[in-house]
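Here the complex is missing a single protein chain, while all its other protein chains stay put.
Labels A, B, C and D are assigned to the chains in the order they are written; within every chain, residues are numbered from 1.
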Amino acid sequence: MILLLLPQLVSNGFALDIFIRILLFSFIGVAWNLMGGYAKQLSLGHVAYFGLGAYTSTIMQIDFNISPWIGMIAGGFVAMLASLPVGWLCFRLRGPYFTIATIATAQALMLIFLKFRDFAWGAEGTTIPNLGSSPLMMQFETKASYYYVVLGLLVLGLVITWRIERSWMGYYLVAIGEDEDAAEAIGVNAPRIKRHIYMISAFLTALAGTFYVQYIYFIDPATAFSFNISIEAALVSIVGGIGTLWGPVVGTVLLETTSALLQSWLGSSTGGIQLTVYSLILMAIILWRPTGLMGLFNDLWQRHLDRRPARMRTLP
Amino acid sequence: MLELKGVSAVYGAVPAISQVSIRVNAGEAVGLLGANGAGKSTTLRAISGLVRLTSGIISFDGIDLASLPPHRIPELGIAHVPEGRQVFPEMSVQENLEIGAFVPRAKVERAKTMELVYEIFPRLAERKKQLAGTMSGGEQQMLAVGRGLMLKPRLLMLDEPSLGLAPVMTDVTFEKIAEIGKMGTAILLVEQNVSRALSLVDRAYVLESGRVTMQGKSDELANSKQVQSAYLGI
Amino acid sequence: MTDALVVTGLNKRFGGLRAVQDVSFTVKQNETVALIGPNGAGKTTSFHLITGFHRADSGSVLAFGQEVVGLKPHDVCALGLARTFQVAKPFGAMTVLANVMTGAFLRDRHVIAAREKAREAIDFVGLAAREQTPAKDLTTIDQRRLEMARALATQPRILLLDEVMAGLNPAEIDQAVALVGKLSQRGLTIVIVEHVMRAIMAVARHIVVLDHGQKIAEGAPKEIVENPEVIRAYLGSGYAGAGGGAHA
Amino acid sequence: MLETVAQAVINGLLIGGIYALVSIGVTLIFGVVKIVNFAQGEFVMIGMYISYFLATYFGVDPLLSLLVSMPTLFLIGVLVQHFLIRRVLGPNDMPQIFLTFALSLLLLNLALLLFTANYRTVHTSYSDEALHFGGLYIPEAKLIAFVVAMALSGALWAFLHTTDLGKAMRAAAQNRDVATLMGINSNRVFCVAFGAALALAGAAGSLLMPFYSAYPFVGQVFVLMAFVAVVLGTLGNVLGALVASVMMGIAESLGIQFVGADSGLIVVFAMLLLTLAFKPQGLGGGRMR
Partner (left out) sequence: RGYAADVVNIGGLYPTTGSMAQIGTGCVAAAKLAVDMINEAGGIKSLGGAKLNLIISDVQSDTTVTRTETDRLITGNKLSAIHGCFASALTLIASEVCERAKVPIITGSSSDQLNKGRKFTFTPFARASQFARAQLQMAKLVSDQPKVAVIFENTAFGTSTSNGLKELAPGEGVEIVMFEPYSAGFTDAGPLINKVKASGANALFSVSYLNDLILIVRTVKQVGLNVAINGGSGGFVIPDFYKNVGKLAEGLQGVAHWNHDMSPDCQKVNEAYKKITGDFLFEYAGGLVAQTFMLAEALERAASADPQKVREALSTLDVSSGYAAMAPGGRVKFEPDGKNAYGRPVGVQWQNGDLASVFPKEDARAPLIKS
């Protein structure tokens, strides 16, 4: 409710911009968390889908004049398709092998977009045509509209996660993350489940890619396939608490706010300070709460419950 | 030689053992019996310094073990064969045994001890190069026991050494443990196979829910109605 | 009536080691068969081969007439073969209930139904008091119970148990034996690997003895304990001397 | 043509030696402490700066400064392990990865703050010289780096396999509690391993200095290659990392020559992905060697 009204309350464009970033990265984190958090498949190559989504919709928009709204969905499906071969390859690997293979696929994809210059503007990239206010083409005059779009995405991501978490699929994912052999032994088709969740995760990540390009008005391989996005997706989830519904959101709120505040306090001083402080804070959080902040909330909640009669505590 | 006085330990907030007092004299074989979760393994872990004490004293030859860092304890000649075949899975059988003699007091006679271990467990000799993690359950158990022997211990603590061993192998193992005991090594044995254990040890303690509830000579315990019904299934 | 499990000419090599050689045996429906043999005889490997965790070099395994060699473990499980692992593999971060529900989802994807089934299995193995405990906090014994419950929740027709009674004291073994008996009464076919002869003698109708990957004997329990070959390779003279009464 | 190929192979071999130093450090940390150290590249950077400042202010030859950079980084490694890494060791590898990631970010920006973004180069008598054989050439500085890299890798391998401390490292990595029961101080062993790995990074830095520039981001250039090499050569496997590094150097060089100068990395990634498709455990097989 507050979230819905927020743009009306906050007149400051800068603050709204931070909220948009928070929602966007929360959404990316939520998409990542489905696979990385629940099934513990630590992917650091999710930007591959982000970039594919971004490029699909931009190519459709610029070369064929198709609305990014349609492009966004198309991008999602392209990412879903792309996740199949990548998944086929990477899911045979476990632990750090998997992680590094995902990094390599995302990097390779970037290099390919750089190499084939005639296909999608190569390294030079392109800007998004300025259409003024054109909601059908995902261009808005006010920040508030962007805010609502990305809020919608986040809600979508959370609803999907919530549904999955509560269903058999959620149990299967956690089981795979805990011990794949044991999961197989009780009839869990681990490769298939991983493939499915990877497709969903890729689809959602691609949606974020389209939004991102429309929001920053620019696309090039370095941006669309930036390793930082892969890192950020995982980082917000880990700081917030992987495998929890709200973890990525909590993590993003914390990290993005910190970084925005640091940027505005220290951004104009000599190079390096704000990121130095940021990384120190990051280290402190990880050392203090290796399992993420949701663990802290849960502990507090548990302590609260412990003070109540025991029968209240049985799960539904 | 080894003395525990009023030792208590917890896991998180859950008490695992409380006020445990036991003694093992030099050259003596002592048993530690009790149901699942009674706290037998925890007692051994406390001696080895793997769990922190909340109260009590553990002394070995007059040295306060709790004040030593855990890795110094084996140097005193205390070997602990942990519960559940915890071998180093990605090292070969031979390397596992070598590591067993890591402390200086054992290193000098490493080759000789290893001969002995291979003699007791010929299967290990056949599989020197096999990765320990790919050995069968029982083979791993043999390796764990063998690795404990590599320390040339003065006190040998065994946590369920017969777990997963075939009956023939159990016989051999108990025979050898008895022999080692006869040669002067003190033994602290945790074993679910209570009748077997009682035939090997001189004395035993019975733990229930983390407390010592009975103690005595092994034949006394073997004849006790309580022990018979609770642990011998008679 | 087709036999529950027909193993024929099963082989598996690890490098130069022939872990399982030409093993064949048959388990009739609703029968409890014990697989015994000295350490490293190939019992666990046989389980791995039957349930698809290792691929057999050659040989065939028919479960209710259907070939399972070549199938993935989850397919084998879906056919109704559930197993436990010699070293328990609980889903540590999940509660006992969630662990078992995960098994139950194989037959029923509805959360509420799965929870019902899971509770029943948990009760059956006697873990009801620990329903909400995270699996990693259980004792090894309880973890094995959990593993049984999880396997039962998949509603198998054949249950393969690998040393689920190791580390139990005689009194506890008697309880466990009763449990297996109850499973059998419910119509399950059971293959059990165990070194505790007290338990084997109590539950098994039929015993298959492996040594060095080969089947060296097969028959009714009474015959097996008197078989000199089995005594030499497995039971040891101590057992024969004690006339089978002692705990071993 | 033949000459071009031969030269491409020489170039690849030489740079592969440097990749090896970085990747062996990564693989050592993984093999023992079981974490993927994302900050390894930044420690190479520190090694480079140490050599740079010694050369610029004290006239010390970068190769000699190995004697300073290696011990210094060893010490840093011990401290990092003791005060940071130790606290997040556990079954869950996510916090560990991100701790080292944050560390990398920290070191990088600290360097930026202290040393600015400027590139810094050291010129030695051998920096820009090469041995010429017919049409082929071997840059002297790189040759020296390659030889020292090989010697250090060999020494490390021997250490891990023939000494008890080496075996103790592997034991502690596999089961800390049981290692303690063997009398192994796993904490100290981990510190030594981390220190040794960073010392290798320091060596890489010093060896690079005669022909490469130091700047705050320099580590990132090498670390990606190092990761690919350790996975290609099986994590934790020193010999595997060495072989994979050299292979990658050659593949990259040949890729640049025959596929395109912007395709060296694509070739390397393709090699990685293909290898993993057929040998998911990497070239080194499944274990630490």
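In this section, a residue touches a chain if its C-beta (ideal position, glycine included) is under 8 Å from a C-beta of that chain, and two chains touch if they have at least 3 such contacts.
Predicted model only: the values in this text are computed from it and were never measured.
Undergrad: Report, in label order, the displayed chains that the undisplayed chain touches.
TA: The omitted chain makes contact with A, D across the full complex.
Undergrad: Among A:S226, A:T257 or A:N298, which residue is in touch with the absent chain?
TA: Of the candidates A:S226, A:T257 or A:N298, A:S226 is in touch with the missing chain.
Undergrad: Pick out which of A:S67, A:S167 or A:Q263 touches the chain that's been left out of the picture.
TA: A:Q263
Undergrad: For the chain left off this view, which of D:G77, D:P139, D:G183 or D:G205 is in contact with it?
TA: Among D:G77, D:P139, D:G183 or D:G205, only D:P139 touches the chain that is not shown.
Undergrad: Tell me which stretches of subunit D touch the chain missing from the display.
TA: 4, 7-8, 11-12, 14-15, 18-19, 109, 112, 116-121, 123, 127-130, 132, 137, 139, 142, 211-213, 215-217, 221-222, 225, 252-254, 256-257, 260-265
Undergrad: Give me the subunit A residues in contact with the hidden chain, please.
TA: Against the missing chain, subunit A presents residues 12-14, 17-18, 21, 111, 114-115, 117, 122-130, 212, 215-218, 220, 222-223, 226, 228, 260, 263-264, 267-268, 270-272, 274-275.
Quick note on the criterion: only the chains that are shown with their structure count from here on.
Undergrad: Between subunit A and subunit D, what is the separation of their C-alpha centroids in Å?
TA: About 31 Å, centre to centre.
Undergrad: Which whole number of Å gives the spacing of the CA centres of subunit B and subunit D?
TA: Result: the chain centres lie 43 Å from each other.
Undergrad: Using the touch rule from the top of the page, what residues of subunit A touch 2 or more other chains?
TA: None at all.
Undergrad: At which residue positions does subunit B touch at least two other chains?
TA: none
Undergrad: Once you've mapped the touching chain pairs, tell me: line, ring, star, complete or other?
TA: Here the contact pattern is a ring, one closed loop where every chain has two partners.
Undergrad: Which part of subunit D faces subunit B closely enough to touch in the complex?
TA: Within the complex, subunit D contacts subunit B at residues 164, 167-168, 170-171, 174-175, 177-186, 287-288.
Undergrad: List the residues on subunit B that touch subunit D in their complex, please.
TA: 48-50, 69-75, 79-80, 82, 86, 88-91, 95, 98-100, 102-103, 107, 131, 147, 151
Undergrad: Residues of subunit A touching subunit C in their complex?
TA: Those in contact with subunit C are residues 166-168, 171-172, 174-175, 178-179, 181-190, 313-315.
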